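With one protein chain removed, the remaining protein chains of the complex are shown where they sit.
Chains: A and B, in written order; residue numbering restarts at 1 for each.
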Amino acid sequence: MAEHYSSFERGGRRWLLQRLTAVFLIGVLAFHFLLLHFANHAADITFAGTQARMSQVGYFATMWLFLVTATFHGVNGVYNALVNQGIAGTQKTAVKWVLVVAGLLLVAQGTRVALAMNGFL
Amino acid sequence: MSQSYNRGTVEDFGRWREFSAGMWAWIFHKFTGWVLVGYLFTHIAVLSTSLGSAQLYTSTLQGLEALLVVRFLEVGLLAVAVFHILNGVRLLMVDLGVGLEAQDKSFYASMVLTGAITVASIPTFLGGPLA
Partner (left out) sequence: MSTQIEQQESETEEQTEEQTVESPGERRRAQKREREAERQAQRETEEATLDDEETVLLKVFRYDPEVEGKQEPRFDDFRVPFHKGMTVLDALIYARDEYDSSLTFRHSCRQAVCGSDALFVNGSQMLGCKTQLADLESPVRIEPLPHQEVVKDLVVDMEHFYDQMHAVEPYFDADETPEDSLEEQRQSRENREKVKMSTRCIWCGACMSSCNIAAGDNEYLGPAAINKAYRFAMDEREGADRKQERLRIIEQEHGVWRCQTQFSCTEVCPKDIPLTEHIQELKREAVKNNLKFW
């Protein structure tokens, strides 16, 4: 059982995750836009308003999931676009790790922001 | 990819008239993707003012919203996001094996819908107090 059984070669798992995150994002992004531009007007943003929304657990969780899935979908998309263009070898490994780190940093920063918005931090 | 003579690849934008629907879809999806990723990082950066103070957050965001150019950028962002979503739905259909015969028509449909939704949203975006 020491071997990793999954025979997903590089690409198969990320391909599927890209589609799954896509489905989730269609719904959440549309919701985000409608809520923040149509239901509420962007010109009237105040910290108080933001805090009120983010204090609701369900909304907070949705926003955090939004952050993680969007980061994965976007960073994976960029990585694939570059592979299609033909990067290879050391350059490819370097770019891959830069993207991974950038993605992790974004999620970390976004989590801090979310916690500040709901009053926890 | 070595070429003994560079005749321009099929992607050469000089030959844009010869591009098929599927190729345009791929180009636009990539382009809107890059824009959205760029926006994501910028967005989190702007929202990071909430880590400063409530006043900093409120004044930064309202200050940005007061600029007319930002309003227009928001309309552009909507267009980009709507296209990426609609073409993304088209790609999901293709991945599921549905509607492959009409793949080019569904691309044109997503372009038209994007235009329609964007135009319809302009009043809402440009409304509200400006500086």
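Everything below uses one rule, namely that contacts are C-beta pairs under 8 Å (C-beta built on N, C-alpha and C of every residue); 3 or more make two chains touch, one makes a residue touch a chain.
Since the structure is predicted, the reported quantities are computational estimates derived from the model, not experimental observations.
Note that the absent chain touches A, B when the full complex is taken as a whole.
Only one residue from B:I44, B:L61, B:L78 or B:L91 touches the chain missing from this view: B:L91. Only one residue from B:G22, B:G52 or B:G127 touches the chain missing from this view: B:G22.
Against the chain not shown here, subunit B presents residues 1-5, 7-11, 15, 17-18, 20-23, 25-26, 91, 94-95, 97, 100, 103-104.
Residues of subunit A in touch with the missing chain: 5-16, 83-86, 88.
In this text, only the chains that are shown with their structure count from here on.
Rounded to whole angstrom, the centroid-to-centroid distance between subunit A and subunit B, based on C-alpha atoms, equals 17 Å.
Considering their complex, residues 1, 30, 33-34, 36-37, 40-41, 44, 47-48, 50-51, 54-55, 57-58, 61-62, 65-66, 74, 78, 81, 85, 88-89, 92, 95, 121, 124-125, 127-130 of subunit B touch subunit A. For subunit A in complex with subunit B, the residues that touch the partner chain are 19, 22-23, 25-26, 29-30, 33, 37-38, 41-48, 50-51, 67, 70-71, 74-75, 77-78, 81, 86, 102, 106, 109-110, 112-113, 116-117, 121.
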